[in-house]
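All protein chains of the complex are present and in place, except for one that has been dropped.
Just so it is clear, A, B and C label the chains in written order, and each chain counts residues from 1 on its own.
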Amino acid sequence: MTTTEIDNIAAVSAPEKKRSGVIRRLLKKPLGLISLIVLIVIVLLGVFAQFFSAHDATFTSLQVVNAPPGTPGYILGADQNGRDIWARILVSINVSVISGLIGAGVATLVGTLFGLLAGYVGKKTDAITSWTFNLLMTFPALVLVLVLSPVTGGAYQATMFIFGLFLAPSTYRLVRNLVVGVKNELYVDAARVSGLSNRRILSRHVLYVVRGPIIISVSFLATAAIGIQSGLAFLGVGSTLTPSFGSMTSDAFINVYSYPLQLVWPSVVQALLTSALILLGNAYRDALTDAERPTRAERRAAASAAATRTRMVRARTAGAPDVSSARSLLTVRNLSVGYAQTDGVLKSVVDGVSLDVAPGEIVGLVGESGSGKTQTAFSILGLLPPEAQVEADVLTIAGDSLVAKDSRELRKMRGSVIAYIPQEPMSNLDPSFTIGSQLVEGLMAGMSRKEAKATILQLLARVGIADPERTFASYPHQISGGMAQRVLIAGAVASRPKLLIADEPTTALDVTIQAEILDLLRDLQGELGMGVLLVTHNFGVVADLCDRVVVMRNGQVVETGKVRAIFHEPAHEYTQQLIASILDENTVRTDPAPHSDMRELEETK
Amino acid sequence: MTALLTIDDLRLRYPGRGFRSASPEVLRGISLEIAPGETLGLVGESGSGKTTLGRAVLGLANPTGGSITFQGEDITRLSQKQRRPLAKRLQVIFQDPYTSLNPVLQISEILSEPIVAQGVSAADSRKTVSRLLDQVGLPSNAAQRYPREFSGGQRQRVAIARALALEPRLIVCDEPVSALDLSTQARVLDLLVDIQRNTGVSYLFITHDLSVVRHISHRVAVMYKGELVETGPVAEVTTTPQHEYTRSLLLSAPTADPDLQRERRALRRRLREAAA
Amino acid sequence: MIVYILRRLGAGLVLVFIVTAITFFLTHAANIPVANNILGAGATQDQVAALNAKLGLDQPIIEQYINWLVGVLHGDLGISYFTSEPVASGIAARLPVTLSVVVVSLIFTLVLSVILGVAAASKRGPLDVVLQGIATLSFIFPAILLGIILVYVFAITLQIVPAVGYTSLAESPSGWFASIILPAIVLSIAGIASLAAQIRGSLIDELGRDYVRTLRSRGISDMSILLKHALRNASGPAFTTFSLLFISLFGSALFIEKIFALPGFGTYAYQATIQGDLPVMLGVTLFSVLLVVIVNLIVDLVSGWLNPKVRVS
Partner (left out) sequence: MKYTHGLRAAAAAAGAVLLLAGCSAPSSSPSSAAPQTLNLSIQAPPTNFTVGDWSGGDSTLFTSVYDSILKTNVKGEATPGIAESWSYSPDKLVLTLKIRTGQKFSDGEPVDAAAVVASLKQTMKEPSYSAQLATISDVTAPDATTAVITLKTPDASLLSKLGGVQGGVGAPKVLTAKSSSLDPVGSGPYTLDKSATTAGSVYTLKRNPGNWDASSYPFETVKIRVIQDPTASQNALKTGQLDFGGVNPDQVSQFPKSQFTTGTSLPQAVGAIWLADRDGKIVPALKDVRVRQAINMAVDRSSIATKLVAGAHGTEQLVSPTGAAYSADLDKTYPFDVDGAKKLMAEAGYADGFSVKMPSTVVSQAYDATIAQELGAIGIKVTYDTVPFQDFFAKVYGGTYGLYFMYNGFSGDDASDLNGSTSGAFNPYGTTTPELTELLAKANAAPADKQGAAFGAVNKYLVDQAWAAPILSSTGPWVTTSRIKYTPPVTPSLNLLPFGVAASN
């Protein structure tokens, strides 16, 4: 353990110290807090209904039939039977809340239990339960409820129990799919290898992880249950004398033209109740995503281009010195990239980077994860998300300054002057379109479809694809990773760019394929005379391809030099450290396995 | 030599989607042995079956033929329940330290879980947790933190600590350093070697990186398309490979020296042109 | 492909068999006094027995079910106990009404939710919040209230559409559209919100994928990326929601039929169930299960077409 790593722990965990739970985070959101308060107030009004109303909900007084709101003792007026609308609304709240609880409760319990089993246990259980729940989905629930009404006596509680079962498939599907996903996570494998029982794995690892989406779905199920109950009451299923939003609506609907307000009251309260539930669910989901964000951000630090808009590069200062030499293909001076944190502070990921690529030169941009090398590459390509704040004194490609260019102009450059080869070949092809159609699309600006196709077929052959016609018509999932990377290279060089930016182009590939791809890149570079900026952490790749190397650490360039110089005489301490960590080809483990001792140990057992 | 783990003619075919549709065999008769205290490096390209072999040993994949014997006990096809006692002797470190740790559990929970599962009291397991953290070079206050608060290398240390919790005899290491940065990679490998020296644990070390294999293995087994093409001491296999695939593997790996790499490239190109 | 469709339909028939059997036996268990309900007027024991014999209700339950099944295989769904109408023609008269409303409503839902979802996903920020607000509002806005407002404005005040009833497509296409437009709008309202949210979510996911960046790196326009690439890939999950939506809309059509006095399938099923009109209940069950099976099949075929990976060979 080195001290730097311990420092890292302290550094990373500092802002996390007050690690607020999801609930606390939820309450911090105004929408979450308001909807929770509204929900609690409504529920309390229902629970303590008798304290808030002057009359019993079923008490009729013929003197106040259809009394207007504000009648003494009848805040919201009285209905067509002379019953207190306010009192009925309070009781209706209880009916709705109980319906929501029963419906959502049954659905969640049944759906979660069987979802866990189906997702975790095995294919046979999965097949049987999935089939059963599909059956449940096709079954006309209303028929069952009506048919069973002699048994249930029309009590809404029993009805909601039955509907709970029919709502269960959605929870079941949700949980099952989540569990299937979680089941293949390595930590579940690890738990199994650790000798944990299935029950423990399910409750501790699986359920614990999937609980968030389940809780969110509960809010939707509860709204659905409330809606179903009120719908049934509107139709007159079950006891018509139990006050509920549905029966109130039904009563009011008859008189809608004479006393429209009678329809408004129950609708408004029910809408308040359900919207509070839904917004609470939404706020909880947001709180949950917030909580997960750090991990995701790390995993996808480079891939967070979640927008189609292009970030404009801003000039740092007016009248910055134009240092781009005529000879340089790419000139970067004092580039920084920052992201605004939730607390408003700008977190810098690239800090004052300057580098050059000459025409026909291959420059390696090297660094460990988090060094800012990928962010640097993307800011040159103009592919950073809109949240990114990009500034530079100079950012010029082939004499054309990118600073202050709008997204349309940048897009034009991407299609012609500058190209990109990504790291992961598979995920960088659109799975829904054939290889040919995606490659052709990039060329359509400058030529006809026919010409574009011919060009692409030629290119596919050039990048070493044996049957270009077939690959052209294939979908991405039908080809191998190595082929896919060749396709992406073909796509990148199709427009004969002057500058190629390759982001770890071989990291995801096997060594044998990697060697072929490296050869291909070198050949193409030679043919087209492109300048290449190669982002990598693999010194073998650097040694194979690069003319010059730029070493980055924590967003800054620590050293730049010719490739041999970097390998043989690294100047900067960090570069030295990196070079030293390369696993030497000549050191082979020689200490013998201590199996002699072990054998003795085994024998004494 | 008494083998700790013996794999004999192991075959595996994943179930097809339909009733009779058979998928190609992933393991096609693998036989190998691991001695106590020994590291066997298992090399091969993606799809060669090396990860499947590791999973079969761990009981996470079901072999369709052959046998796996661990400490004299046939563990080829054990039920999950039968396998539970095995956890004390057979453990795993996975490749991706981001997904091998449950994001919602604290480090202390992750580490104590296998111990508690074996019936150890909570108080004792706490002591063990702090000992384990120390062993892998993490501060003891790490116990109360969550995986996301750590870097990749630190997480992999947590995963190693979890594997060590029950003092196993064999740890299957499935690409444990390939997701790590260069400097971290070297340190984690050193840690693994240290642990082996101190505890005498054996490693089945699965990797695609020859330089990693050289660093940690006593012996190397090379897999290609579900078969074992070459096995031998690490020095022999990496310097005088017998099988053609091993040779191309060695030549393909770029070396971190521009001049050496140029020679290797030229050699490879000649070989390829000769083959063509 | 055809084998696949036939196999799915076969599985659907098994489902029909089981669901109708459950309906049948549950109805029997509920013991609705059908003969008494029909005969009314102080029917004597003999009259009840005679009617039961006429309806075949005196036979063993299993036999009754088998008789029904045999009838179905011969294309005979039986005759309603209460309206004396053959069930097949009853369904034929009512299913188009409800299907018209549901299908038109689904088209509304689809179009509007795609527009809203795409707008929300591509223009994050304030607009996103506003759109989400609209979506939530539409989700909670009481359909009955909306129905009455629409009727008041468009049918009573402006007199451009009828307030009640259904005109068949064959009779008059414009009349057909006028008669279902309001019900379809009311029915759509709740679904738009959930589908738009779904599309927005998967679109945002999709826009974060690697291939989007690669497409951008080739200079492909934002519009093309959003509408051609991302939307197509995002439509898979949305389509699953779509099939669930169909089922739920079909279920809620009953309420709409009540408000607009549409002689539809929901009302038919509801009345039959209340009265214990077994032949109608079974026919209705059979058709609703078949409908679900077919819709699911179509959705699967479409999403297969959208997603080449799961495309059936």
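Just so we're on the same page, contacts are C-beta pairs under 8 Å (C-beta built on N, C-alpha and C of every residue); 3 or more make two chains touch, one makes a residue touch a chain.
Computed from a predicted model, the values in this text were never measured in an experiment.
The absent chain, not drawn in this view, touches the displayed chains A, C throughout the complex. Checked against the full complex, the one of A:83, A:204, A:548 or A:589 touching the unshown chain is A:83.
Of the candidate positions C:85, C:128 or C:205, contact with the hidden chain is made by C:85. The omitted chain makes contact with just one of the residues C:24, C:176, C:260 or C:287: C:260.
Within the entire complex, the positions of chain C that touch the omitted partner chain are 33, 36-44, 47, 82-85, 90, 93-94, 148, 151, 155-156, 159, 162-165, 258-261, 263, 268, 271, 274-275.
Residues of chain A in contact with the chain left out of this view: 58-60, 62-63, 65, 80-83, 154, 236-241, 253-258.
Going forward, only the chains that are shown with their structure count from here on.
The touch graph of these protein chains is an open line. Note: centroid distance chain A to chain B, computed from Cα atoms, is 30 Å.
Looking at chain C, one finds that none of its residues touch two or more other chains. Among the residues of chain A, none is in touch with two or more other chains.
Chain contact summary for the complex, chain A toward chain B: residues 1-2, 5-6, 8-9, 12-13, 16, 19, 185-187, 189-198, 200, 204-205, 208-209, 292, 294-295, 298-299, 368-369, 481, 510-515, 518-519, 537-544, 563-564, 567, 577-579, 581-585, 587-595, 597-599, 601-603.
Taken together, the chain B residues at the contact with chain A in this complex read 1-2, 4, 35-39, 45-46, 55, 58-60, 71, 80-81, 83-88, 90-92, 94-96, 98-105, 113-114, 117-118, 136-139, 142, 145-154, 157, 159, 162, 165-166, 181-187, 189, 193, 197, 200, 202, 208-212, 214-218, 234-235, 238-239, 248-249, 251-261, 265, 268-269.
Residue ranges on chain C touching chain A, taken from their complex, read 15, 18-19, 22-23, 26-27, 30-32, 122, 124, 132, 136-137, 139-142, 144-145, 148, 204, 207-222, 224-226, 229-230, 232-233, 244, 247, 251-252, 254-255, 258, 269-270, 273-274, 281, 284-285, 288-289, 292-293, 306-309.
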